[in-house]
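Structure first, then comments.
Complex shown without one protein chain; remaining protein chains in place.
Here is chain A:
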Amino acid sequence: MVRDPAKLHSPSVEAYEISDAPELKSEVMTLNVGPQHPSTHGVLRVVVDLSGEQILRLTPHIGYLHTGFEKNMEHRTYTQCITYTPRMDYLHSFAHDLAYALAVEKLVGAEVPPRAETIRVMLNELSRIASHLVFLGTGLLDFGALTPFFYAFREREAVLDLFEWVSGQRFHHNYIRIGGLKEDLPPEFLGEVKKFIAQMPYRIDEYEALFRESPIFYERARGVAVIPPDDAINLSLTGGSLRASGVDYDVRKAYPYSGYETYKFEVPVLYGGDVYDRMIIRILEMRESVKIIQQAVERLEAMGPGPIRDPNPQISLPPRHLLETSMEAVIYHFKLVTEGFHPALGEVYVPTESARGELGYYIISDGGSMPYRVKVRSPSFVNLQSLSFACKGVQMADMVVVIASLDPVMGDVDR
């Protein structure tokens, strides 16, 4: 079905059994859902053709949150662009920071110190947990359950507090710099992270108790909107939604970055391909993230203090105290602040694994201090194209659940 795109987008209405009683006049109802709708997770607009409550065809319309970030980045230096990156995916914003920094670092050949890399991994996984918690809370809200939302947001609040502490911002923490980090972790930060991850497994048990054993949840989610593995691959589905369809692909394992290959963690894979498995796999991923954070904290404690930025003065700002003693440092500082650094001519793409799937920045450099073109391979945008496939034949009530299970973030879709 997928291999014939024309069929995917315009199934003939006559093919469906609209009514069993031929003398009863019935017609297909076209319903517009969104862009202002409580359950489209932002400003997604979908147009559905309904026969009764069964969805015959679903067409997503995007662009209501178009911000022009990609275009704007062509007019900002590589460092300034970091302001834009977290604003695309405001739930797992650290992944965007990281993906962008990795691409630029590859472009300029910056070396990230191990301490900075470990901190990045730790924060990235914390951010992933926060993102999955929003997914879980709002996803279960779409099933009509009000309570899990508040429980999920309790722990998310704790993660956001950690980020506020480390970077000064809760959502758009511009904590990453090309070649490292803005500054080192605050003292006692690791202790708080340890406290958080010590209780997190029990909290995850709590979420599971809230929904996994509910027969109603089971009936609502099991077997709904199945995406078979071959279709998932053809639709370029990535992330948890792909792994719920039985395809074992995680960029952290397949193309490791930031030293992910040195951490011990599993990639959970489920085989149902339905809403149920797409909900459950996020729970399992949170458990793995806790393991990674655990290891990262242990390493940071063993590592002790160290540099957190590439010492190359052409990429990183010199330390503040050098500005008073070294003329060279002042010149580097001036050059970096006024025009930024100049990567060599070329183009680069580094895939990373965000909470939603494969995320990468494709950057073309013309040798100037600003990128010639930035294209984000954002997982929400690519995953959203499987929506019309997954929703075909499901009930209207399940549509919102399917949207939730694919976990799109509209900022990430429209960019």
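Keep this in mind: a contact is a pair of C-beta atoms (placed from the backbone, for glycine too) under 8 Å apart; a residue touches a chain by one contact, two chains touch by 3 or more; residues count from 1.
What we mean here is this: contacts and distances are computed from a predicted model.
> Just by its UniProt name, which of "Tryptophan synthase beta chain", "NADH-quinone oxidoreductase subunit H", "Cytochrome b" or "(2Fe-2S)-binding protein" is the chain not shown in this complex?
For the chain not displayed, UniProt's protein name is "NADH-quinone oxidoreductase subunit H".
> Would you mind spotting which of A:43, A:95, A:126 or A:141 touches the chain that isn't drawn?
A:141
> Can you tell me which of A:63, A:168, A:223 or A:311 touches the chain that was removed from the display?
Result: among the candidates, A:223 touches the missing chain.
> Of the residues listed, A:69, A:100, A:135 or A:211, which one is in contact with the missing chain?
Going through A:69, A:100, A:135 or A:211 one by one, A:211 is the residue touching the chain not shown.
> Counting contacts across the full complex, list the positions on chain A that touch the omitted chain.
Touch set of chain A with respect to the missing chain: 1, 11, 15-16, 29, 31, 37-39, 50, 52-54, 56, 140-147, 149-151, 154, 211, 213-220, 222-226, 272, 274-276, 280, 390, 392-400.
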